[in-house]
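Omission of a single protein chain aside, the complex is shown with its protein chains in their original locations.
Here is chain A:
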Amino acid sequence: MLGCNELPVGGGELHSRGDFEAEEIQLLLDNTFTETDVYPFLGNSLNLALGKERGYESRVLVRFNFPDTSYEGLDEIRFVLTRNDVFDKDTIQFSLHLLLGEFQETKANWQQRTDVDFWMNEGADYEADPIYTGVIDEDSLVVLFNYFDLQAIIASQGMILIPEDSGFVYFYSREGGPAPQFVLKKNDDVTPVAIEADCHIVTGPDPFFIDPWIGSGLLYRNYVRFFFDSLLIDQLVIFADLTFTVEDHFAKRDSVAIGVRELLEPISDFDTPVGPLIAFEKVAADDSIISIDIVRHIQRITEHPDSNFGFFVLFSPETYDIANMKVIRGSHEITVGYVQPAEERY
């Protein structure tokens, strides 16, 4: 068709409905600091992290539901943890111990073994002598046990894998992929034993609260609040870029996902109620400048300036792995682009 195009022919007629000046402003940073949860419950994580590095240490707890049957005459007793290849392939030494206390998968952390009971010793109570020591390299972990080991494992409250040197490996948890499993082989019969509970417990750095950190595994939420500029009232906010500079990072994968959640009330602590994710950005773990579109936040506070409670910048999901970014304090900036909206016809 002749001239069936998107040329701005006649666009000047729109001027009766507005000026449509596109403008940019920068908001002024009010405050930023870090809220931390150094005793997180990681039972729902998609991965089981084993390792220690940069002040972190993560141990893996597993418990199997062995059927009440005879285990004599087994040809092979195999314990398998499948490695998640998304992460770096560190090689680490580890030891495997029997637990002395029962743990709840979703209620265990470095301090607690259940929602009401604490470990006698932080980092879990386990037999001093390992039932196995070894090295995890690029492959998944396969440990062969004998009948007596198996009897001890069945009689125990579970097992704990403890890293013995620096580095991290990640296995799939039962929520994330091929679950940890015991495989019992007798003649040609293979009997898998279902896992009953798995999780990892973590300890690590506890940053000074005025240092803005973002972290998963140990949860660091970077609280950020900008002053609202009344200039934006009645304007149509098209974009709002939050940028900040990363001073240092720790991650065992190439990229991380950063999310933003708005606070629903003034900041009080780590558990201040937040809304759903309003921004999500996958970035290279070693990026030094991070940029996230938080236009939904600015649009909301433009509409409701009284509810500018700030927002948390966090890794999403926060339990996926152990990683952190240390942000340079004062480097947060928001550039807001807006236009004067069209007037209604009447």
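One rule holds for everything that comes next: a residue touches a chain if its C-beta (ideal position, glycine included) is under 8 Å from a C-beta of that chain, and two chains touch if they have at least 3 such contacts; residues count from 1.
Operating definition for what follows: contacts and distances are computed from a predicted model.
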Choices "Pyruvate ferredoxin oxidoreductase", "SpoIIE family protein phosphatase", "ABC transporter permease" or "Inverse autotransporter beta-domain domain-containing protein" - which one is the UniProt name of the chain not shown: "Inverse autotransporter beta-domain domain-containing protein"
Touch criterion as defined above, residue of A:Gly10, A:Gly73 or A:Pro276 at the omitted chain: A:Gly10
Residues from chain A at the interface with the omitted partner, ascending: 1-14, 16-17, 20-22, 236-239, 293, 295, 337, 339, 341-342, 344-346
